[in-house]
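Excluded from the complex is one protein chain; the other protein chains are retained at their positions.
The block that comes next holds chain A.
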């Protein structure tokens, strides 16, 4: 978080520098930015996603789009020598993309092109979104809780089974359209799905303690 904030303070400087040189293209800016951002842990999705961050930085609405690329997206991991890669998903073939949008707790939207058959937990982890899968996607915890924005989409999904309902009962901030990300599998009917990611931390007031 701290690096992110400091990074944000570096960002305007970069943009000033590039505005002096009118010939600097957006792509060049993006490369520059990527070069600066690489050593930090908080900002490390794949290249195309980065460039969209830059373009969105100029726009008012926070939004990023992950378009299909030749290299499959890598999840963020801690700087490890032998890191485990969770949530591997394949890149969809052109023309077969299904779109899903994740909206994080700050309202930042990430629109991702995915394949049929991928589940939301794998997709989110492969794209470095804040979603945990403590039980590894086996429907034994509630950490991949998502809230389906549009009830019509919720109705298009197969009903949650008892096991999923049992875990949802324990989810923080349960709603009528809550699901576990690991149990939502993308199908053509769900193309255009939008889900909200609840906060992963307790939003307690300082006076809330005993």
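The definition used in the following text is that contacts are C-beta pairs under 8 Å (C-beta built on N, C-alpha and C of every residue); 3 or more make two chains touch, one makes a residue touch a chain; residues count from 1.
By definition in this document, contacts and distances are computed from a predicted model.
**Student:** Looking at what's absent rather than what's present, what does UniProt name the missing chain, "MMS19 nucleotide excision repair protein", "cyclin-dependent kinase", "NADPH:adrenodoxin oxidoreductase, mitochondrial" or "Transmembrane protein 199"?
**Tutor:** "NADPH:adrenodoxin oxidoreductase, mitochondrial"
**Student:** Considering the complete complex, identify which of A:135, A:157 or A:185 is in touch with the unshown chain.
**Tutor:** Touching the chain that is not displayed is residue A:135.
**Student:** Of A:124, A:146, A:167 or A:197, which sits in contact with the chain we cannot see?
**Tutor:** If we include the chain that is not displayed, A:167 is the one touching it.
**Student:** Residue by residue, what part of chain A touches the chain that was omitted?
**Tutor:** Those residues of chain A that touch the unshown chain are 1-7, 10, 35-42, 76-84, 86, 132, 134-136, 138-143, 162-163, 165-167, 169-172, 174, 200-202, 204-210.
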